Structure formats: structure tokens, C-alpha cells
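With one protein chain withheld, the remaining protein chains of the complex are depicted in position.
Presenting subunit A:
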Amino acid sequence: MAFRSAVITFPGSNCDRDMAVALELASGTAPMRVWHGDAALPDRLDFIALPGGFSYGDYLRSGAMAARSPIMQAVVDAASRGVPVLGVCNGFQILTESGLLPGALMRNAGQNFICRTVALKVENNQTLFTSGYSAGQIIHIPVAHHDGNYFADDETLDRLEGEGRVAFRYTDACNGSRRDIAGVLNRAGNVLGMMPHPERAVETAHGSTDGRALFDSAVKALVAA
């Protein structure tokens, strides 16, 4: 069964090709490419990816304009039907701005753009995105962002932690994120947003292949379903 996935490209996306390569590596099938101005997604999608970049030049707030673009209503509808949605970096910002994930991503606490490989702890490996990791596993994935400082109020953070919705945590303080949160899930577990770039860690030439298991997990979850 072919894995039907889509990568959404917004004006200013720059990791859409990397995301497509990673999805094809894991699934054997090239994802469909969808433009932000499209009103509808392809039928029967198994997976939707919102890539990194600087959609709409980060105008107003990172991800704010993209979250209101025509295709996002279709993504919100698909997510509510249970279609897996992965948002990386700017994709994570778009997911919080669209209300699919709680919280907000603010300017890094140190003001600087951070571009390096960081260590992450897999906090929950019982998700369709993380089943290929072991619980508590430390993985190495690159980050490259200016606005990755995750904020939510204490009540929201307690709820996220209590419900196992923190997928990844930085092992060392990275960008000022509250409780060092690097990736969060929605309540149903089919939407994951994360600042680190797993699609940049899927080939040996990348220096790390720790991101590969995330895409393999998603493909495996579909085959098992």
C-alpha cells in the first residue's frame, strides 16, 4: 500500500524539499506537493507535513500569516479527522498559530538565531511519530531557528505533561523554552509540532540519522493500521 503524504509549501518555506526527501526515504513513495493557496488537500492522505522556513517573511509573528492561508483550513479539518500532521520549525509555529497545538513560540531567550545540533530526550515513545525510539532515548537533531522559545501558561504545561503530550525535551537549555520543551502533541496524538529538524538527520552524510526513526514510525503506524 502506497504511503500517501503531502508536503505543504508556503511562500518562504525552505525545508519543503528536505521534508519530501525524508518522507520518500522512509516510505518509498514521493509525497505530493501542495501550495498554500490551494483550498483542498489531495484525497485519502496518510500524512501531512508542514515544513520549516520563513513563511510570509515571518511578518506579524512567525507562522501567523501561513496559519490563515487557504490550505490551513483543509489541514485543520484533516487533523480533526485524525490524519497525522507533522510541523517542523516554522511548521510548529504555524500549528500553534492555527490553534492545532497549544502555546506559542517566542523569540529565543538569548535573542540569537540558534543553528546547531542539539540533544533531545524522547519523552513519549507511545505515539505514531515516536514508536521507533525507546523511552528516554537521547537523540541528536539539528535546530535552526530564531523563534523557538516555547511558551504556555503553567496550567497548560501541567496538562501537557500529565497527558504525555511532551514528545521531546532539550537535554540542555536551548532557547528559553519553558520546561525545555522541544516538541508537543495534540490531545488525540495525531499532530506533532517540534522545533528541531528530523528531516535534516536522515542520511549518514547529515552527521546524524536519528531523525529517520520518526518518519519510519509514521510509515509503520500506517501499515499497522
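Convention: a contact is a pair of C-beta atoms (placed from the backbone, for glycine too) under 8 Å apart; a residue touches a chain by one contact, two chains touch by 3 or more; residues count from 1.
Everything that follows uses one rule, which is that contacts and distances are computed from a predicted model.
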Item to check | Omitted chain (choose from "ABC-2 family transporter protein", "ATP-binding protein", "PTS system mannose-specific IIA component" or "Phosphoribosylformylglycinamidine synthase subunit PurS") - UniProt protein name | outcome: "Phosphoribosylformylglycinamidine synthase subunit PurS"
Checklist outcome for this item: Which of A:28, A:57, A:82 or A:110 touches the missing chain? It is A:110
Checklist entry - Of the listed residues A:152, A:167 or A:184, which contacts the missing chain in the full complex? => result A:152
Checklist outcome for this item: Hidden partner sits against subunit A at residues 60-61, 64, 68, 96-97, 102-104, 106-111, 149, 151-152, 176
